[in-house]
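As structure tokens, the structure follows; a few thoughts come after it.
Every protein chain of the complex appears in place save one, which is left out.
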């Protein structure tokens, strides 16, 4: 296998990339200056040392703080009574963009698929239990299940409720789900009964 | 123009139908038995006598009641304190499928587009005012704006609020909007800030 | 079942129409004037008497000629040495739009699917044999297989060749296939090997 074929093979493993686009990526590299190639290569080689996993919420970040905490977990301005558990780093970005949440986060690292529940080992369930233990001493009152509204997201919510049951009861924590209703762009005619039910219930 | 071309011309005016599909419809008719053709022709010829416009909510129906009211408006089981204003007949079907609404409806007959507001004349604003006048005597307390979550739907909501302002104030009616949040199938990562804001606000 | 539901049921049998669009069609009818409804109903009721099947090519048409022939089969300007066999009436329209074919047609009435070959009974194979017999006395030299370039189209081509084998041999008829190559909009990079092979072979 030539170097060119090897690089295509690497790109084919990128999420959502087929063999044709992998080849395009390789051709794209050939159009770059050597200085760009050298910089990209160096960034890739050192990504694991430059990117830090926050010990409090498990998200990736690059903030060089002494305790390795990310900007949210290290902030004194966030409301420590709320902890939102999400699937992925990018979910935090989406919530932060909404500009209305001032609590903390925890990145579970994936969902618990309905049909393949042994994937649970790959998730950060144990770390979540420990973090909740600590956060309780800091005033944690509510755990928000920040998952997608689909079977896997709902199953993951149930997993978290089971995982944390003892801690929830002992500390009288509130577990809450994101509100459901019509999302931006929803047309009433095409909305499913569950969505309409919630849209009527949450009317204001 | 031949009879065949004339029929294609009729089908081309059907919603969402282009010339190619109109032609397919005409060819489809040629494959039907004469008894089916005669039945379909008779149903089309008499549709306006067989289909009744409900004098209370303006929806189309076929219930042969003495006062021409539809099954919802004629029912004694519905909660007359609530009136949901919708754009189209099919929106009523969607809400009824959710099985949680027991109030009344009114079909406005369209939206008030942001960019072309003179379409307002085609809507049943005048009839709505009259119906609200009557419904108030029957105990109406709340008007629910059952419109899609998009610019035209929001503009139509503002139109209704303006249209009914006096009646709302005089009778202390509540105006409510359908609740917003994550709809079924929504993925957090792709949700817009407004939807996430509402999902957090309406969490439970 | 109400008249309104019956009419929706009819529209649901139209090609490519689901229950939601069938309902839209019914609501559309309600917006029409009674004169339009009466005209459409009459056109549908009489479509089978107003539309004629050409006895020479089997296409539907409305030309009231004494011998019931369509405008192509009845024309003295068409080249009777060529006969193109197509699947559907609409294929004739597509070929006529190209403006370069001056021969005759025959509408087979469908394809012979690779996987369900008993559908052959519904096709007009017997009529085609008879027509070829007649056309030979008028100077027929070439039969063009005007089918789509897909497995069913190719299988239909083979079916015609087998069906007409004796007549082809006895009368030394030429059987030809439509030329293959890059079609309008084709991008070389995405073209399949068979298409490129033909594009190279037919280069000019």
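Going in written order, the chains are labelled A, B and C, and every chain counts its residues from 1.
Here is the rule we use: contacts are C-beta pairs under 8 Å (C-beta built on N, C-alpha and C of every residue); 3 or more make two chains touch, one makes a residue touch a chain.
Because the structure is a prediction, the values reported are computed rather than measured.
Though it is not drawn, the left-out chain touches A, C in the full complex. Note that of A:90, A:150, A:171 or A:184, the residue touching the chain absent from this view is A:90. Annotation: of C:50, C:81, C:155 or C:186, C:186 touches the absent chain (contact as defined above).
Listed by residue number, the positions of subunit A touching the unshown chain are 2-7, 10, 13-16, 20-21, 23-30, 34, 36-48, 50-51, 60-62, 88-90. By the touch rule set out above, subunit C reaches the unshown chain at residues 86-88, 90-91, 94-95, 97-101, 144, 146-150, 176-204.
The rule we apply is simple: only the chains that are shown with their structure count from here on.
If touching chains are joined by edges, the resulting network of the protein chains shown is an open path.
As for how the two copies subunit B and subunit C face one another, over half of their interface residue numbers coincide. Mean C-alpha positions place subunit B and subunit C at a centre distance of 41 Å. Residues of subunit A in contact with at least two other chains: none.
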